[in-house]
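Shown below is the structure under consideration.
With one protein chain removed, the remaining protein chains of the complex are shown where they sit.
What follows is chain A.
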Amino acid sequence: MNLLRAEFRRLLATRMWRGLLLAAALLGGGLMGAMALVGPQNFSPPMPGLDTGTGVRSLLGFLGYTAFVPAAVGALAVTSEYRHRTAAVTFLFAPRRGQVLAAKLAAFGGAGLAYGVILAGTAAGALFGVAAIRGISLGLPTGTVLGLLARVGLAMVVFLLIGVGVGALLRNQVAALSVVIGYLYLGEPLLMMIPGVNRLYPVLPGGATAALTDFTYLADAISQEVGSTAVHLLPPAGGALLLTAYALTAALLATILTLRRDIT
């Protein structure tokens, strides 16, 4: 309990915390608002409009694609303990390192939830707002849209925890950020372009996230580009389970490795 309180204090005392919430609002409300205002039919290449189910899913899918932001934040927060040498102080106060990591994961789970709620909430506001202003009736029922947004929001919690896991694993800030951002933002789309490897996409973190909203636009576009067969995503529940498994694995690996490692 003391550890959890300490980790929340640590998190709330930095400016990063406010930046994180601001990013959630900007990416949720801002990005969604801009995409809805422009309209998917005016994208290049054009996509089905907001009055179709595919169009709405695509916008929500793009929102899921911003998951590298909370992941980067998670990695940044954990590695800053090593960078600023507070990790040793923390383990002096709490030599049971497993408990420290558990408290961190819980605190960051909370932070990820706040991020996800703001992201999904502002995105919902922007989407419904723009639709109302432009007189478009969305291609999916309101309940379905809200459900999909909730999934995207929860996916953010998972990605933040994946970031925490990678950070605790690598400890070097630059390395962890490069891995998290490089892989999620650049690496995965690149992998999709390699014939054969792209069959793995559905079980990679990005593919699992896309499965949550049944967002195939990006994958389809790329498979068309390179002329490979279309990618079949997992069902949403499968995607959710897989994402959770990724987060748990990252957390577990980080915990086990941190337990015995020398802090020099």
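The rule we apply is simple: a contact is a pair of C-beta atoms (placed from the backbone, for glycine too) under 8 Å apart; a residue touches a chain by one contact, two chains touch by 3 or more; residues count from 1.
Assume contacts and distances are computed from a predicted model.
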{"item": "Chain not present in the shown complex, as UniProt names it (candidates \"TIGR03943 family protein\", \"CARDB domain-containing protein\", \"ATP-binding cassette domain-containing protein\" or \"Spore germination protein\")", "value": "\"ATP-binding cassette domain-containing protein\""}
{"item": "Absent chain, residues of chain A that touch it", "value": "2-3, 5-6, 9-10, 13-16, 80, 84-86, 88-96, 260, 262-264"}
